[in-house]
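See structure below.
As you look at this complex, bear in mind that one protein chain is not there, while each of the others sits in place.
The chains carry the letters A and B, assigned in the order they are written, with residues numbered from 1 in each.
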Amino acid sequence: MVHKILTIAIAATLLTSCSRIQNDRTEDGRTIVTLWTSWAGTEREGIDSVVADFNASQGAIYVRSLNITDPQTKIMLATAGGNPPDIAIMNNQFIAPYAENNALTPLDGLCQSAGITADQFVPTFWETANYRGRTWAIPLTCSVTTLHYNKKIFREVGYDRPPKTLEELERINDLITQKREDGSIARIGHFPLEPGWWRPEWSNWFGMGSYDGENRMLYQEEGWQKAAQWLASYNQRFGKDELIKLRSGFGRFSSPQNPLFDGKVAMVLQGIWMNRFIETFAPDDFEYGCAPFPASQNAEIPYFAIADCDEAVIPKGADHVEEAFTFLRYLLEQGGLEKLALAHGKLTSLKNVSPDFYDDHDHPYLQVHIDIANSGYAKARPQIAQYQNYFTDTNEAANSILYGLVTPEEGLAQIQSRQQKALDKKQLRWSRVEENYQELWQEQIDAH
Amino acid sequence: MPTHKLSLLGKILLYTLLALFAIQFAAPFAWMVSTAFKPLEETMALPPVWIPSEWKWENFTEAIASMGKFWRYAGNTLFVAFMSVIGSVLSSALAAYGFSRIEWRGRDKVFYLCIATMMIPFPVIMVPTYALFRELDWIGTFKTLYVPFFLGNAFNIFLLRQFFLGIPKSITEAARIDGCSELRIFFQLILPLSKSALLVIALFTFMHSWNDFFAPFIFINDQENYTLALGLQAFQSRQGGTEWHYLMAASTLIIMPLIVLFFFTQKTFIQGITATGGK
């Protein structure tokens, strides 16, 4: 008995230790390129269909796509562990941390020899793929945020157009918000934490971001001071406990219980993809409009939008760099990207799209988004090596200020000191390794 | 206090308390199972619905389908658990034998060292362990999960040592005088006598592998290689947590095998836990 177990154990160990032999060819000898994406649902169907087109279009490369959750962590874990995919799709804000941690393959050389140049892309989107003077990614499907508002509720309170300033938005907010007898909130006009995906960026609507792009964090500047006052006004107007209660009753984003769809919230900051979810989950009589999300009247800009891109990167240590890039090139040059953008209901990163794109795109407010993308008022989130830390921490600070757990002054002073320190640390670290890295990257670029 | 005679009032109090606690401990289970069978509307109903108006068995098939490769995850989990059990039983038995049935100088000091390693929490050593596995090119493979079990586990060694110490010396002395090798004594005398203890550590190791989240979370990154725990976490994370009927159905599916296993091995199990409490 024991001997039997022993034999099985040894046999099993031997068997599994062989299982790591790289399985990178299909049966008919095509090179397998692995692609990791966190796209799910219709977005996933989009990439699958484009991948199928590509696989059918030639006989040398076979792209195999896999689903992951929590991409920014998982891709790094795999890359650092020496076991990365050939292509990974990630959000633009993670390009800087990945590049600075030496986790990506610079694409400058590959782009150059393929004739892929900056002027083919919408500048706002292309910038997100570049960091420390190198190109790290190919921006694919992109979006800009707009104010999505419930037209019916607007009519109910006597408005037939979107607000022109943030101050006007707040006046509408007060008109829309309804309280129940026990003081709890039945409906709110606008709530900065719904969906709250861009919480760290609210200061932009007051004219200034959180980071000057070089060596200073700007939490104590006018932009954040005003933004913090604005956030804090929510607990002053509506009450902390009521807001917490309201928020805990919000349903899941992709469900009919999404607070925008079931009328708990009338205005949200959302991206172009929202139309997809409205079509799927909102009630049939749901009427909405998209408009630029207005900036504060004191800011020097009329409105602001966050530009977000899903980008393709080739992690460092990927086994099939050339083959991976062939697929990316296919996306850009042979209409793959357009097909993908249509499937995602988003914009492409490219300046020029075929006329069909406009006809086939089902977004009722497509032009609003395209105009904003090209307006110069759309900006990507900051390129910052400690992005995750910045995001978590600023989120947290915005929450605390909004709920009144700290005063705006205290909250901003604390986060300024924390984030400035984090930035200084990264800058110091960069100064130590810059020379080595740039040299290393140049070698990699020259190799292709 | 087995001998204490309770008054009637005492008895009433005792059983009331027990019943209340039993309800409290059973309610979450009941709620999970009942939610798993409900249609979506009833999961959110106020006041709560305990008995679904219709029993939706399809929640389970739906949950399995939307979790991704459920059966693949189950297979992975079973494989890792199986390998861990083999590794753990073998290596811990060997080490426990060395710590109990052979007299050598410094043995007990080394054993205390072994016990002390139980105090090292995984989060403390995970970074160097990750770096080590990376050097070995193991990241993303199951080896990161089961190979450590082939190298002994303080808790299991402790348990088996207790048990081995309880086997009378005379049994092995006779064999030694007959010139049996130590390995033979180990395999042919001690192990067969220790079946129940071996079963205990096999069970514990199995449970541990089935439940483990932190290590696979860090070491496994390809979805194909997910374990059930990872799959469930990814499922919840992806859908944001509101399709409660599916989440509860998936949880029920993952818990059920453990409960079945427990009922089949209840006695051994309780004995095993009892032994861990040894002073």
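Side notes on the structure shown:
Keep in mind that, in the parts below, contacts are C-beta pairs under 8 Å (C-beta built on N, C-alpha and C of every residue); 3 or more make two chains touch, one makes a residue touch a chain.
Please note the rule applied: contacts and distances are computed from a predicted model.
As stated in its UniProt record, the chain not included in the shown complex is "Sugar ABC transporter permease", which appears among "NADH-quinone oxidoreductase subunit J", "Sugar ABC transporter permease", "3-methyl-2-oxobutanoate dehydrogenase (2-methylpropanoyl-transferring)" or "C-type cytochrome, methanol metabolism-related". Remark: the absent chain touches shown chains A, B in the intact complex.
Of the candidate positions A:G196, A:G263 or A:G335, contact with the hidden chain is made by A:G196.
Set against the missing chain, the residues A:N395, A:Q420 or A:Q442 yield one that touches it, A:N395.
Where chain A meets the missing chain, the touching residues are 72-73, 76-77, 79-80, 97, 101-103, 193, 195-197, 241, 244-245, 247-249, 316, 386, 388-389, 391-393, 395-396, 399-400, 405, 414, 418, 421, 425, 429, 432-433, 437.
Where chain B meets the missing chain, the touching residues are 1-4, 6, 10, 14-15, 17-18, 21-22, 25-29, 31-32, 35, 43-48, 90-92, 94-95, 97-99, 102-105, 107, 110, 113-114, 117-132, 134, 148, 150-153, 157, 182, 186, 207, 210-211, 213-214, 218, 229-230, 232-233, 236-241, 244, 247-248, 250-251, 254-255, 258-259, 262, 266, 270, 273-274, 276-277, 279.
Criterion: only the chains that are shown with their structure count from here on.
Mean C-alpha positions place chain A and chain B at a centre distance of 39 Å. By the touch criterion given at the top, residues 2-3, 5-6, 8-9, 12-13, 16-17, 19-20, 40, 66-70, 74-75, 77-78, 80-83, 251-255, 257 of chain A touch chain B in their complex. Contact residues on chain B toward chain A in their complex (touch as defined above): 68, 82-83, 86-87, 89-90, 130, 133-134, 137, 139-143, 150, 187, 191-192, 218-219, 221-224, 234, 237-243.
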